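What you see is part of a larger complex, with each chain still in position.
Going by the order they are written in, the chains are A and B; count residues from 1 in each one.
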Amino acid sequence: MSLVKLEDKGKWSLIVMRGPKLNALSREMRDELLSALRSAKPVTVLTGESAYCVGADVTSLSDIRKELEESFHPLLREIRSDRIVISVADKIVAGACLGMFLASDVRIASPGTRFVTGFQGIGLAPDTGVALFLRGYKGMKMAVLGGEFTAEEGEKMDLLEVSQDPMKEAERLAEEISRGPLMAYLAGKKMINVSLGLENFLRVELEEQSKLAYTEDFREGVSAFKEKRRLQFKGK
Amino acid sequence: MSLVKLEDKGKWSLIVMRGPKLNALSREMRDELLSALRSAKPVTVLTGESAYCVGADVTSLSDIRKELEESFHPLLREIRSDRIVISVADKIVAGACLGMFLASDVRIASPGTRFVTGFQGIGLAPDTGVALFLRGYKGMKMAVLGGEFTAEEGEKMDLLEVSQDPMKEAERLAEEISRGPLMAYLAGKKMINVSLGLENFLRVELEEQSKLAYTEDFREGVSAFKEKRRLQFKGK
């Protein structure tokens, strides 16, 4: 694996995304990440080299339904399944990566990290669980209309914790958690998945997002992104 | 339409409630409002002239099940459907109008606006989605026992945003949103409806509220209101 590094830390695993374009999730990157998560120990620290990551690689998006079914949803399910994920975010977290971050059990960000929905900028709705984990008025408004927040704002919204040394804090927690009653942790996590209605939500997310692939606004969003020009939405 | 003004603002619509008694929702008022919402452009600013509005017109309540089925729930569904609603609240928001306000995608209030559950004062439970949108300890306590909060408290509870010039802010946002990817916004909203369990909730709300119509406390509540006298509940 060249884009994602999986490191054995004894009782836990470290996964570092280190792809081009601030870890934009190309198909290759997503495949490597999924494979790393599946090979990792049940306690996993997930981070990125130059930044956490910035969501789907827009230049490579083609068949949204297929991409959600084959990589984004499997990635999210892997994070919400039989493992404890500690995400460490730096610089920027956007799009599907915001979903991965918010789905993590422990969410640590360095000061000033920017969190961006991103999707609406190319004519899409949030996916990879973003609209499920953004709650309250501010969260729901952002899930619908798009928006961004800093790590400090996210802490006030009770979405994450800020640390001056996120990696050190993550390592300390990974050590502690890997000495704990793993099965109990996973049972608690399953209860939360049920109370969030995770699977039902993902089914609806898949349907809604797939439909948007056929809108003029999505085509405009992607082509404006590729041509690095200002876009003009038509609302259809 | 005389009680509700629908104004075309180019890319969006403005709906102004301007009925008697601080826009108490009489049957006529509700019909006009529903019709205005259905005729409005997908991006709609909703506000009231002397106040946002104060919920059902108690003097005209007769068949609660019918009124929920024929106007309050259709109003709420219209707000949660294929449109983006920016609500601008001033002075007072009460009862069913609190539900309409909290169901809006953007909720702007001028400083000092009072938000009142109201229902319990006439022996009813919250309806029009109020108990669905009030979350956390403070929210749930208020949904059960009734209560009120100011715009400033509501902002701290992450239920709304306060603005010194709410109408100007609403217009700015309406312009911005109507240049955006509407289909993406609506897809995100649909995901939120599903994760809130909106339809299932409304079914239960209808059953519970309809039953209360037959309690002594509701009869006492309405007659005390009409006779402008202090009421005495019996708990049955």
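What we mean here is this: a contact is a pair of C-beta atoms (placed from the backbone, for glycine too) under 8 Å apart; a residue touches a chain by one contact, two chains touch by 3 or more.
Fair warning: this is a prediction, and the values are worked out from it, not measured in the lab.
Participant: Can you report how many copies the full complex contains, not just the 2 shown in place?
Facilitator: Spelled out: 2 chains shown, and the full complex contains 3 copies.
What we mean here is this: only the chains that are shown with their structure count from here on.
Participant: So what angle, to the nearest 5 degrees, turns chain A so that its CA atoms land on those of chain B?
Facilitator: 120
Participant: Which whole number of Å gives the spacing of the CA centres of chain A and chain B?
Facilitator: 34
Participant: List the residues on chain A that touch chain B in their complex, please.
Facilitator: 119-120, 123-126, 131-132, 135-141, 143-146, 157, 196-197, 200-201, 204-205, 208-209, 211-212, 215, 217-218, 221, 233, 235-236
Participant: For chain B, which residues are in contact with chain A within the complex?
Facilitator: 42, 84, 105-107, 135, 158-161, 177-185, 187-192, 194-195, 197
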